[in-house]
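A single protein chain has been omitted; all remaining protein chains appear in their positions.
Showing chain A:
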Amino acid sequence: MRVKVISRSTDDFTRERSQDLQKVFRNYDPGLRSQEKAVEYTRALNAAKLEKIFAKPFVGAMDGHIDAISCMAKNPNHLKAIFSGSMDGDICLWDIAARKTVCQFPGHQGAVRGLATSTDGDLLVSCGVDCTVRLWKVPMLKMVDTSDHTGDNSQACTGWIETYFLHQQSSHGSMHFLITFVLTAVRGVDHQWDGNLFATAGAQVDIWDPNRSEPINSFQWGNDTVLSLRFDPGECNILITSASDRSLTLYDLRTSSPARKLIMKTRCNSVCWNPREPMNFTAANEDTNCYSFDARKLDEAKIVHKGHVSAVVFRMDIDYSPTGREFVTGSYDRTVRIFNYFGDHSREIYHTKRMQRVFCVKYTYDGTYLVSGSDDTNLRLWKSKASEQLGVLLPRERKRQEYLDAVKERYKHLPEVKRIDRHRHLPKAIYNAAKLRRTMIEAENQKAERRRKHSTPGSMPVQPFRKRRIIKEVE
């Protein structure tokens, strides 16, 4: 007979000295764990509740402008810097960490309509209603390496600010080195991601070289003003513009002629390319939806992102996160919404009583914050994940947070968790407007259904929602 019994010696299972770590033994056998799913569900529920408790997205406001902020630009080489242009012609460079103005670029006579920074971060291009395109020299940022100063981050910041103020005092007015006058008001400007050229949108699309005082190229398709334009981050020669004839036009700088045009039922106010999938772009439309398209296949929208409620008069601005996984829109209805790149409803909505019409939004280049510029002359800094704990997290904390996020994802569709997760407090005006929109859309759908029912079968085909707002694509 062969016999053996379990015999554990405590030495093998306990630590030798008190400085050692405790020994941990794992057995992943599912038989040892009972009611796993119920435990996971309880954890998901608690995680959803905790997330709501810790959701404090508003970080701070930066005030300094004396008129509404109309546009913003990020600097690709400096994380903490953001430029903002206002309706009275002032352009400011902000330090987001200190929430202070670093530098001012006065000079525009009217509203600043577009701002763009060059690839190396040295040059700022601004355009405005006063029919000028100005090029500014961005003060050299002497980024003191924080590793030299042992942990004294604040000193580095102030050092930077001091050099700027010195520069300003000494040579006021020598900031911009080129002012170019154009025939008409310029509505937008964007700089290539990889090259030297930038483009302005006005009566037509002009391509400029910063060393020349005349546009090197000009595109036009139709007679309507171009409202906004963006360069493709992946293909540096491709550019998309949205015009007031309800069209989106793709231009290729190499062919020196417009490539494709997509006409929709309503005007697109703003466009943005997905930095991680450079063939996809999202256009913010007048009918308060955002449409994501694949640039290679423009006849059908990939996704329609619904959510905003207000009939937009001025602009709805849109910006992608550097991860390419979500984008933010700010609209005339005084809210900032964050959408998932494939989501059809917004994941998050930010609003404050003091924030009026939002004219521009930008994600910071690390994807953690977003900046919104609005009608009430303030720039506001928000967290992109409202309940995220900022700062350095211990590896255990990070793992726990990841686990809680994952378990909440898994049970997100169940009613109790869904109710807590989706709940957002909306200002009354927006809540009522959203309700009204829903009833209107439902009524429209019902009417269409009835019409279809009472007409000969096949005479009224069902149009997929993604194609509904598109009229046609033109070569």
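We adopt the following convention: a contact is a pair of C-beta atoms (placed from the backbone, for glycine too) under 8 Å apart; a residue touches a chain by one contact, two chains touch by 3 or more; residues count from 1.
What we mean here is this: contacts and distances are computed from a predicted model.
**Q** According to its UniProt record, what is the protein name of the omitted chain, chosen from "TATA-box-binding protein", "AP complex subunit beta", "BING4 C-terminal domain-containing protein" or "Histidine-containing phosphotransfer protein"?
**A** Per the UniProt record, that chain is "BING4 C-terminal domain-containing protein".
**Q** For a quick check of understanding: of A:S34, A:N223 or A:T255, which residue touches the chain that isn't displayed?
**A** Within the whole complex, the residue contacting the unshown chain is A:S34.
**Q** Decide which residue listed in A:R26, A:R254 or A:R396 touches the omitted chain of the complex.
**A** In the complete complex, the chain left out is touched by residue A:R26.
**Q** Take the complete complex as the reference. Which residues in chain A touch the chain that isn't displayed?
**A** Contact residues on chain A toward the absent chain are 1-10, 12-14, 22-39, 41-43, 46, 342, 414.
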